[in-house]
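All protein chains of the complex are present and in place, except for one that has been dropped.
== chain A ==
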Amino acid sequence: MCKRLLLITTLLLAMAVPTYAHLTGAFADFLAIVYDETTISTLHEELAQTRADIEALTPQVAEAENVFRDNQQQAIMQLQAYAETGLDTWLTMMKQGNDVVDLLGNQWLMEQQITTYLQQLNVLYSEFKTLEQAQQSLQGHEQLLYAIEKNLQAREAFLAETAGLELDVIANYLDIDWTAEVEAHIIADLTADMNVINDELLQWVQQPALTLPEQWLNDKSAATYYFRNDHIYMEYELEFAHVLILGQVLQQETGDAAQFVIEAGFYNGFFLPEELLVELSGWSIAYETLQQLDGVDQPYITQQNGYLQIVSK
């Protein structure tokens, strides 16, 4: 039985290898990968779950914020009261003949109470911010899932249009479409993004937080960027093309700039092979320019949800 299975497997491999070998075009290898027809429905399930998670978090965030705001207002009033009555209390205690040790002891106790109170308030603030951050992150994830859905729909549409054609013909079409209709546009638009960033980097910086929000770049770019703390995603659409690019903002080897380093890409749901990917060059952020900002010294960039953060070493 084992020998028979081995023989069948060998035969299948022998048949398969020439098929792969005959494929032409850069996308050939990736078309050979089995396409899971449940992918779109699984994506929809994930979208539904994400929406449910966001909805479930909404009242929790609101409640945590209310609790924090209430306590914040009380804290403000209490601190104001301390500040306003502090001197009077001192004078009253002095009039009553309290000695210095008592006065300092009372002040220390009061400071301890304020510290404890602020710590309790900080716990509420952390809980509120944790929930808010989780909700914002899920909203960002939902946006990204929509982008992925478009990419997969483009794949389905392409496969429907090319149904019945040989695999190598489909691969050729993909290769030709990319080279003739997409590559030059996306390279030009990436270059345009690079130029905008070079020319207007200081305008991009939001003070005093020293952030670079994705929205600013999206307003000026032909692409849509999704800045996330794990990756940077770029969605690029033409009439018949949907491209998703993944990468990270990493420091260049020269150490004088951070660059959007492109790691992977998908064109109409098909993986972009490395030989095409290397033609795409991501924008960069010059440290020299950032050093013109007050308080920025030896800068580097970290990725956050919705923005890049400028940090000094």
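In this text, a contact is a pair of C-beta atoms (placed from the backbone, for glycine too) under 8 Å apart; a residue touches a chain by one contact, two chains touch by 3 or more; residues count from 1.
Criterion: contacts and distances are computed from a predicted model.
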{"item": "Among \"SLH domain-containing protein\", \"Cytochrome c554 and c-prime\", \"Segregation and condensation protein B\" or \"ABC transporter ATP-binding protein\", the UniProt name of the subunit that does not appear here", "value": "\"SLH domain-containing protein\""}
{"item": "Sole contact to the chain not displayed, among A:66, A:92, A:122 or A:292", "value": "A:122"}
{"item": "Interface with the unshown chain - residue positions in chain A", "value": "29-30, 33, 36, 39, 42-43, 46, 53, 68-69, 72, 75-76, 79-80, 82-83, 86-87, 90-91, 94, 100, 103, 107, 111, 114-115, 118-119, 121-122, 125-127, 129-131, 133-134, 137-138, 141, 144-145, 148, 152, 228-231, 246, 248-253, 255, 258, 261-264, 266, 271, 273-274, 277-278, 300-304, 311, 313"}
